[in-house]
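In what follows, a structure is listed as structure tokens, so that the remarks can point back to it.
Excluded from the complex is one protein chain; the other protein chains are retained at their positions.
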Amino acid sequence: MADTWLPSLKTATPQERFELAAKLARLGVKLTQPSAEVRDRLRASYEQDSAQLIASSQVIAVQFQTVAAANNYWRN
Amino acid sequence: MADTWLPSLKTATPQERFELAAKLARLGVKLTQPSAEVRDRLRASYEQDSAQLIASSQVIAVQFQTVAAANNYWRN
Amino acid sequence: MADTWLPSLKTATPQERFELAAKLARLGVKLTQPSAEVRDRLRASYEQDSAQLIASSQVIAVQFQTVAAANNYWRN
Amino acid sequence: MADTWLPSLKTATPQERFELAAKLARLGVKLTQPSAEVRDRLRASYEQDSAQLIASSQVIAVQFQTVAAANNYWRN
Amino acid sequence: MADTWLPSLKTATPQERFELAAKLARLGVKLTQPSAEVRDRLRASYEQDSAQLIASSQVIAVQFQTVAAANNYWRN
Partner (left out) sequence: MADTWLPSLKTATPQERFELAAKLARLGVKLTQPSAEVRDRLRASYEQDSAQLIASSQVIAVQFQTVAAANNYWRN
């Protein structure tokens, strides 16, 4: 992977935080399977599999908790 | 997706928070599978599958934690 | 669903909190599968399936964390 | 179930807390499948299934977080 | 099980905390399946099954959160 792929968790809007959470979920897969070719091949099947889509949404939800806490739940 | 799909986590009632949590769970699926057509097709099967309904409820539960914390557990 | 199905997370006893957590877990399923008829049919199979019962208990556990935190872990 | 099955989360030792977490995990199953007869029958199979034992341990872990927080992580 | 199997969550180093988390994950299995003989037999299969090893790591991760919080994230 590129040298710097996660510079900060600071984000300006809820939507950016959610997108960052989704990026972190993908990074978790990427660290385990570094080959973009293999990931692309796998994508073709899991994006048609609702159980795996729900599992992906679960990972995003856990990452979103972290991004939200890191940004103090945008209360200030 | 539309340009702004998550303007805020601020909500007025517990019920609105729960509905927002369910929306965030769906957004997690949407970011992974952007095609509404594919999602509609998949819906027909997972909404008849109790294991996947329980898994969906799990994602909502995790998102509900975040929405609850973001709203300070509605204590003030 | 009825207009108001989640008026508050305030509860008086640990047991009421646990029952509320179980209700929230069911609400997560209900928001995804609104048909009571379909849910009743599915119930017949998942209530005989230990893996799904454990998964249901997991959702209740996550919801119980939220209800507990919302009630300040009943320390005051 | 008996009228009062969860009087308090207050416990005196880490071990009692862990046992309470395990009890809460079982209560989550009990609320979904109230029949002791069915649960006993299911037990015979899941206690021989490592995947389900790991899933049970996961539910206990989540409940243990709640019991630990409710007891202020036994720091005072 | 022996009378006292969880005397404390206090630990001196990050590594001891991680090992305690792994012990708690095993205790969760032990409370559900008390027979050492059955657990040993099951071990032979799940330690060759990557999905179950990942699930075990997930339980350790949740328990590690509790041990970390109990030790105030070793900031003092």
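Every chain is named by a letter (A, B, C, D and E) in the order it is written, and numbering of its residues begins at 1.
Just so it is clear, a residue touches a chain if its C-beta (ideal position, glycine included) is under 8 Å from a C-beta of that chain, and two chains touch if they have at least 3 such contacts.
Being a predicted model, the structure only gives us computed values, none of them experimental.
When the full complex is examined, the chain removed from view is found to touch A, E. Looking at subunit A, the residues touching the absent chain are 4-9, 24-29, 31-33, 38, 42-43, 45-46, 49, 51-52, 55-56, 58-59, 62-63, 65-66, 69-70, 72. Remark: the residues of subunit E touching the chain excluded from display are 13-15, 18-19, 22, 47-51, 53-58, 60-62, 64-65, 68-69, 73-75.
Just so we're on the same page, only the chains that are shown with their structure count from here on.
Think of each touching pair as a link: the shortest run of links from subunit B to subunit C has 1 of them.
The rotation relating subunit B to subunit D, fitted on Cα atoms, amounts to 120°, rounded to the nearest 5.
Counting only residues that touch two or more partner chains, subunit C has 49, 51, 55-56, 58, 62, 65, 69. If the chains shown are joined wherever they touch, the resulting network is a simple chain of contacts running from one end to the other without closing.
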